[in-house]
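For this view, one protein chain was removed and the others were kept in their places.
Right after this comes chain A.
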Amino acid sequence: MLPLGLLNASAGQPMMVELKSGESYNGHLVNCDNWMNINLKDVICTSADGDRFWKISEAYIRGSVIKYLRIPEEVLDKVKEKSANNSSNNNERTSQRGGRGGQRGGRRGGSSRN
């Protein structure tokens, strides 16, 4: 399971994002990209000291400033489904161009036996 795979599968889910500055953002994930830039909606922002709170309709957060994200457990099931689909797709793909990988493995095994 890849971090960005998990994040991609969490679209629409509620999550908590803490920034390196200590501020945290609770909201529903709208969108994310390969840099972990994320788009949240219906956000509650908490200041770094935890004393002040803001309601924000939507927020765009740069991926490089994120410390961590808390994601609901249910997403795991979705990811498993997705990754199962992907791996079956991948298998098809590798079998198409597969000769290469297979041969390599075979040769390697052979030489080690010799």
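To be clear about the criterion, a contact is a pair of C-beta atoms (placed from the backbone, for glycine too) under 8 Å apart; a residue touches a chain by one contact, two chains touch by 3 or more; residues count from 1.
The rule is short, and it goes like this: contacts and distances are computed from a predicted model.
*Asks:* Absent chain per UniProt: "Ras-related protein Rab-7a", "Sm-like protein lsm7", "Geranylgeranyl transferase type-2 subunit alpha" or "PROTEIN MULTIPLE CHLOROPLAST DIVISION SITE 1"?
*Replies:* Result for the unshown chain: "Sm-like protein lsm7".
*Asks:* For the chain that's not shown, point to the residue among A:6, A:59 or A:76 touching it.
*Replies:* Only one listed residue reaches the unshown chain, and that is A:59.
*Asks:* At which residues does chain A meet the chain that is not included here?
*Replies:* Residues in contact with the chain left out: 19, 21, 31-34, 37-39, 43-44, 47-49, 51-62, 64-65.
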